[in-house]
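Report on the following structure.
Removed from the display is one protein chain of the complex; every other protein chain stays in position.
Let's look at subunit A:
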């Protein structure tokens, strides 16, 4: 774990001390009720008639509390299924909290514009539609249009229908549109791992720029390098609980020690 080209992301205490809070999570619990069908039903199975379905409660978040400040860029780390995405969805207000409350200055945005786009239309038209969906005005779009196209690096393809794009190309288009807006609170859920190295670097630069322009960024990622390069603070969530909260490098170190230990335990348990 070398820090040779990590950016100076600023130390946590300074940002925390000097900036006003923008998101406050107060003892957030999220419980889902889902029908557990148990085993997958096979064709002709006798179980179809007997009701084996039961209502199971999943306690996805168990009392998460933290305060996010202006200008912070917060990495969210944790194993798969630990509740990272659930936490992000509750922050946007899409998943209601079962207990506790979330407060924010403005409605946090998920970095996602893909759903607004129409595959049959050209990239250029999708830039207009996507930007309008994000709340830009026509004039703002006119001013930003060329920048967005340039950022995607798709100048030659911008008049072709989006459905003809490769998945990497359309991801780039979506990212470029989504980040062309200055978000007050932006949530990026595993979106930075698209494209080649060059595009990834540029994407991370964009995220930093949003933060520097007085925005707050939440970044969910499994790439510790991405978190290290873009975040100044990290939250580590495991099984719905907040294990660690602090400067990114520190939390990552703890997390990596944990995963190493888990791995060692696993190999120990395996016979042979």
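As a working rule, contacts are C-beta pairs under 8 Å (C-beta built on N, C-alpha and C of every residue); 3 or more make two chains touch, one makes a residue touch a chain; residues count from 1.
Here is the rule we go by: contacts and distances are computed from a predicted model.
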Response to the item:
By UniProt, of "Cytochrome C", "NADH-quinone oxidoreductase subunit H", "Urease accessory protein UreF" or "Transport permease protein", the chain left out is "Transport permease protein"
Discussion item. Can you say which of A:21, A:63, A:153 or A:205 touches the chain missing from this structure?
Written reply: A:21
Worksheet item: What residues on subunit A make contact with the chain left out of this view?
Response: 20-27, 65, 67, 89-97, 101-105, 107-110, 112-116, 118-121, 125, 128-129, 132-135, 137-138
